[in-house]
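Shown here: the complex without one of its protein chains, the others still in place.
Labels A and B are assigned to the chains in the order they are written; within every chain, residues are numbered from 1.
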Amino acid sequence: MGCQTCTQQQEGGSILSSFPDKASELEQHIDSLEITHNISRNRGHLIHCLHKAQELFGYLPEDVQLLIAKKLRLNLSDVYGVISFYSFFTTNPPGKYKINICLGTACFVKGADKILKEFEKRLGIKDGETTEDLKFSLGGLRCVGACSLAPVVIVNGKVYAKVDPGMVEGIIKDCDKEQK
Amino acid sequence: MEKQITFTIDGKTIKASPKDTILTAAEKNGIVIPNLCYNKEVSCTAACRLCIVKIEGRPGFHPSCAMKAADGMKVKAFTDEIEKQRRIILDLLLSAHNDDCINCKKDGDCELQDLAFKYNLGRDSRDFPPIWEQLEETSDSTSQVLDYDATKCIQCQRCIKACQEKQGKGILTFANRGIKTTVTTGYPQWNASLCDGCGECQQACPVGALTMKPVYSPNNRVRQKDIEKTTTTTCPYCGVGCQIDVSTINNRIVKVDGHNDIPNHGSTCVKGRFGLDFVNHPERLTKPLIRKDGKFEEAEWNEALKYTADRLVKIKTEYGSNSVCGLSSARCTNEDNYLFQKFMRSIVGTNNVDHCARL
Partner (left out) sequence: MMIKSLQELSEYTEELSDSRSNTGDINVLVSLGTCGIAAGAEEVHKAIRKTINENNLGHRFNVIETGCMGLCFCEPSIELEDTKNGKSIIFGNVKPENSEKILNTDFQSEPKEIDIIEKGWYYPDEAENTDNYLQAKIALRNTGRINPEKIDDYISHSGYKALGRVIQDMKPEDVIDEITKSGLRGRGGGGFPTGKKWTFAAAQSTEEKFVICNADEGDPGAFMDRAVLEGDPHSVLEAMTIAGYAINATKGFIYIRAEYPLAIERLELAINQSREMGFLGKNIFNSNFSFDIELRFGAGAFVCGEETALINSIQGLRGMPSNKPPYPAVEGLWQKPTIVNNVETFANISTIIRKGHEWFRKIGTEDSPGTKVFALAGKIQNVGLIEVPMGTTLKNIIYDIGNGIADNKKFKAVQTGGPSGGCITPDYLNTPIDYDSLKKLGSMMGSGGMIVMDEDDCMVDIARFFLDFTVDESCGKCVPCRIGGKQMCGLLEKITKGKGTEKDLRILKSLSETIKNASLCGLGMTAPNPVISTMKYFAHEYEEHVYDKKCRAGKCQELITYSVIPDKCVGCTACKKICPVNCISGKVKEPHFINSDKCIKCGECYRVCKFNAISKS
């Protein structure tokens, strides 16, 4: 037994050593927080730190989790338990184009489910998955608050309004175009 | 004396301490309100909702494990309505639980099985189709001493709380949320975590989800009902003197549990629980050895004791008391250790006495 943290980090090729700038930015950020002797108060910074880390790395692989755990003096279980609870956090690298379909009630009654299915069909992945080439990830969102434009699809922040299944192909093509 | 409170459960008068919950007060008065997530050793979770009761004057149902009993309360615990809800809750639990009891180490020693039996919830009498197979939960048997079978887990949090609150380790947590919730150490595999294998968690588990690996009888799985004899004794490992329940079949140890008494209140460490395999080990010394001509030879106790006494007397007279040093073992009881230092001081006449205590 034992923690084996060190061996694991060597094995996977640490994301921290691949991106030393980001790693040190994260460390500095955590160091700038008010860390006291009161462990349960320190824990209050956890979700904030995870947001910061995901912003930097795009996702939260194990060595990033370990770094945060160490800095906040928590167990990895505390960190992982929280990550896996909240759907905003992911432990897998996301696709280049994040296609999010609003599945809020207003969009649903206007047919958002059909749009999701169409995307699933065209990209060959399911809700919450990423294509193998890491190009697209597909996700449902709960109400983005643009109900008047329902149904809504958001690709990397760009809003497509009043989408119907026929527009799906075009949206995917838009991403291709952008890449060129 | 502490003030007592009086209230009623289904018309029966109950006397309890103000610290009692409805559940504990009932228990002390011989009324067992069904429960699964309740574990008196750890804080209240109120997750299984089997212990719900009604309280006159308060709308809705309340978990009796979380509600403090109060003077004059009128509690209903076993009306048809409540029992119906309990039955549905159990039915739900069973639908998400791998009910292959035949192949379960906890068969006959499982709180869920007992309740299912009591509420007559055989497979044919259930309303809900089994869904546990669709859930694709992640089990983990990489620990050297534990098995976690997610298909049997009822998410009661008893293990998580036992590790955190009794052992102070906080190794365990839930992964995911909702119907996908499982127990995890946060590492991809249990054996990568900081778990030291004390087994507190599996002792808290009411079902067959977290169980001990059969370290004492690797080739022969053992259920509670196979056990012939359980002996309460003192753990031989260290000076704390934990009380343990040693279960045996055919005079061989098959399992060790923490015994709920002073000083350990049911807990043990990994050695106490999983390290007693030396008892039946073929290489275990069962007789004293005396080195003769550079080789160890078996001797009788009388001979060995006499030999030791003679040598001690000789050394003491030739070289003085302080030429002798005594080193005692942490595996001895407190009393033995006391006697040993007394012997060294008053008989041998030296303060050169120490203790390994570093196991």
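Worth a mention:
Here is the rule we use: a contact is a pair of C-beta atoms (placed from the backbone, for glycine too) under 8 Å apart; a residue touches a chain by one contact, two chains touch by 3 or more.
Bear in mind the structure is a predicted one, so any value in this text is a computation, not a measurement.
One of A:35, A:159 or A:175 touches the chain omitted from the figure, and that residue is A:159. Taking the complete complex into account, B:46 is the one of B:5, B:46 or B:121 that touches the chain left out. Within the whole complex, the absent chain has one touching residue among B:14, B:89, B:172 or B:242, and that is B:89.
Counting over the whole complex, subunit A has residues 40-48, 50-51, 78, 81-82, 85-89, 103-106, 108-110, 141-150, 152, 159, 161, 165-166 touching the chain that is not drawn. In the full complex, subunit B contacts the hidden chain through residues 44-50, 52, 60-61, 63, 66, 84-85, 88-89, 92-93, 95-96, 127-129, 131, 154-155, 157, 173-174, 176-181.
In this section, only the chains that are shown with their structure count from here on.
Between subunit A and subunit B the centroid-to-centroid distance comes to 40 Å (mean Cα coordinates, whole Å). Residues of subunit B touching subunit A in their complex: 143-144, 169-177, 184-188, 191-197. The residues of subunit A lying in touch with subunit B in their complex are 1-4, 8, 62, 65, 75-81, 84-85.
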